[in-house]
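For reference, the structure is listed below as structure tokens.
All protein chains but one are shown at their positions in the complex.
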């Protein structure tokens, strides 16, 4: 969680400093839920994160360098400068590389789980995280229904951060609670306070356990608030101050810190030291990635398929772009 | 209902005789539900039928000739031979002309209702009928959610005839009952025995009344069985004989006839006479449409847009097709 | 033994299932029912659990294939009609097509699209979308015109480590017959001289091949020798074979069943114009369908798409110039 917060903020700083093109999407306020997902998954499971899942990725095992290299477009990162920021992944290792179209990754998780069943592999699960906004997509619906029909070990986690970009829940859906959708798919629903790490660990842990046990798809809805803009370009001026002041507006990191302090499991000094070590770790990764520079367009293969012999020869014309 | 049954069967005969190309889709077993929809709607309302809604169309006011002309491709029909069979409609009169892609018409009904609200027109409703299979489409989901957010007077009627083509409910969804989906959209759900005309009139009537009264979208799920193949080419050998023998397998037309006879509202003689008049009416329509012949490709404008001055001049090349 | 184009497609799938445990079939009504066109007839029985009925969810169908391919499987997807691939469009062009380039994970998916017009099928059961998919990087687009190619190219499609859009033509399903299944075949990516000639080249593919061959027959009777090139694959497109043919004949007519703006015929003409202008003795021409939805009524349908008659007229015009 801490690492994710620091990493996100450093990326945001680099963006503001013009070192990152495109956008930076932060998980501020969503780290507890996200970390709980990453923590409850095991190696060999499948994870399709949403754009604010730095914490979950790290907990699932994504190296800090993968994140930094992808943001900076290093040719040594998993996306080699071809795709950026939150689109990173290592699909073969169970970490999907998202496309931007919301809802599209869930069916791919289904496919991985379906393939494993065909191959006779048992005991693994897949988590697909989406936002409140993504629940309005046809892709979300088709994939949840598909998982239910196939009785796949899918856990769909909805981080209901009250807004999709600027659009509030009231303009996104009209059901009382997103958990109500579970019944319509014939799957089990769960709700959790997304600002409370312990609660998240409990509920996500339970949902994942059930899926692993063969109880079919699970839907977890977490209530929380995005404590930042949609991307780093957005000041989130549209967020209702009442929500900020309410329980969903709590900073999950502070809640977790307080818990640790209250339990006597950490002192303010240890916490401060954590921050420092973490900052240092991120700084090192940034330094490494920055040293690596960007990809070299002359060395790119510019072939979008793996069957190289079937690549079309546009090269002659295209090479002219490089003058 | 009776007229629909006769009309459908005549079309099926023409198909078998090679007079109709493409396909014929019958409403056999679904006429009670369909007729109830058409009956409960008023002129000025919107109706997006499914492929088996001959009865509802007729009750809503579609002339028999529209159906026959469209099946036979008469240039005088509403589709002028350009589109066929169940794709007929008169959108400006509230009868939408479906595209084939399942689920796609619901959002269009939303749009008509939304437009009316913007124009200040009140008191009209829209019914969109879909099958059990269409509930799996992303389009269905997006449109129902959209109607719920906008609180539109939409009534979505699901004719759950147990199969989508050959695919049984068990391979189409995993919820206990399709009505359970209503909760997930935050709209009102209703269930009805689709083989019982009186029940359909009650429940559909109630749902339409609520929508008209401003109570927002309504979802009606009717249980029934398709008493024919998917199209006239299909013998429906896959239908579970137990379903045929159960209550959902009742022929709604026979049920309705029995009711009329039991109530003493009709005698076997009147019923026989109805069949005869109806047959006669359909025969006349067929004779008319057949006299009209097919469209003349030399007279077609072959321009897909209404802004004629923006049509591209492919004519020279294309005219060669007519050699 | 005699075999139709449709049976060849079924046999290719049977063989793929038999020889490679990673292959499975997923699509609406493909299991017990054997598919809307019976292209998977009995396969569910022969390969239990590997031929699976899907809900009416094209987006999730293709999405599932993407995930399964990541896990090393080789799914064959049957879309009931090519026209319905538009609701799975996003997963095809943005997910399946980009995964290898973005992540280095090869994605062997075969998407079967029953394509093309048949009498009375109308605007939504007649479309030919090869040009649409060919514009996207990351996809291979095949358009077999013969029973032999339907078989061998489908087998090769399943073996290819990339997403393949397999456009099979419904009009050829039943009437096109061969005596036996081929044991060898041209590889994917190579066009074929379907008929040699020296007076002009007709470059075409899929069902239009047979219209073009009929025209070649007709004009041969008048002493004109038309060379007919069957593209087989529209992406990649075998420019070399096209150029060689145009070099021989000096005249080109490119014929397709799709709409007239863009697509395969425009791509072929553009390549010939930019790379083989000197080879041309007359302006190259295209013949496509008309720029409206595919009409329902047989009268209109016959006028909407190119036919032997309109191709002959166009060919004569090219020969005259």
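By letter and in written order, the chains are A, B and C; residue numbering begins at 1 in each of them.
Convention: a residue touches a chain if its C-beta (ideal position, glycine included) is under 8 Å from a C-beta of that chain, and two chains touch if they have at least 3 such contacts.
The structure presented is a predicted model; accordingly, all values stated were derived computationally and were not measured.
**Student:** Taking the whole complex into account, name the chains on display that the unshown chain touches.
**Tutor:** Visible chains that the missing one touches: A, B, C.
**Student:** Return the single residue from A:29, A:56, A:91 or A:138 that touches the missing chain.
**Tutor:** Looking across A:29, A:56, A:91 or A:138, the contact with the absent chain belongs to A:138.
**Student:** Looking at the whole complex, which of C:72, C:137, C:182 or C:298 touches the chain that is not displayed?
**Tutor:** C:137
**Student:** Identify the residue among A:27, A:73, A:126 or A:249 that touches the chain left out of the display.
**Tutor:** Going through A:27, A:73, A:126 or A:249 one by one, A:73 is the residue touching the chain not shown.
**Student:** Using the touch definition up top, pick the residue from A:66, A:83 or A:180 that touches the left-out chain.
**Tutor:** A:83
**Student:** Of the residues listed, A:95, A:108 or A:304, which one is in contact with the missing chain?
**Tutor:** Within the whole complex, the residue contacting the unshown chain is A:304.
**Student:** Extract the touching residues of chain C with respect to the undisplayed chain.
**Tutor:** Missing-chain contacts on chain C: residues 59, 83, 86-87, 89-90, 93-94, 97-98, 101-102, 123-124, 131-132, 134-138, 235, 237, 258-259, 261-267, 269-270, 272-275, 277-278, 280, 282-286, 290-293.
**Student:** Write the list of chain A residues that the hidden chain touches.
**Tutor:** Given the touch definition above, chain A has residues 20-23, 73, 79, 81-85, 87, 99-103, 133-134, 136-139, 164-167, 171-173, 238, 294-298, 300, 302-304, 311-312, 314, 317-318, 320-323 touching the missing chain.
**Student:** Could I get the residues of chain B that touch the absent chain, sorted low to high?
**Tutor:** 78-79, 82-83, 87, 89-92, 96-97, 99-101, 104-116, 118-119, 138-139, 142-143, 145-146, 149, 303-307, 309-313
The definition used in the following text is that only the chains that are shown with their structure count from here on.
**Student:** Need the CA-centroid distance for the pair chain B / chain C, whole Å please.
**Tutor:** 34
**Student:** Please compute the C-alpha centroid of chain A, do the same for chain C, then give the distance between them in whole Å.
**Tutor:** 39
**Student:** Whole-Å distance, chain A centre to chain B centre, using C-alpha means?
**Tutor:** Centre-to-centre distance between chain A and chain B: 43 Å.
**Student:** Mind pulling the chain A residues that touch 2 or more other chains?
**Tutor:** 138-139, 142, 145, 149
**Student:** Send over the residues of chain C in touch with two or more other chains.
**Tutor:** In chain C, residues 55, 57, 59, 87 touch at least two other chains, as defined above.
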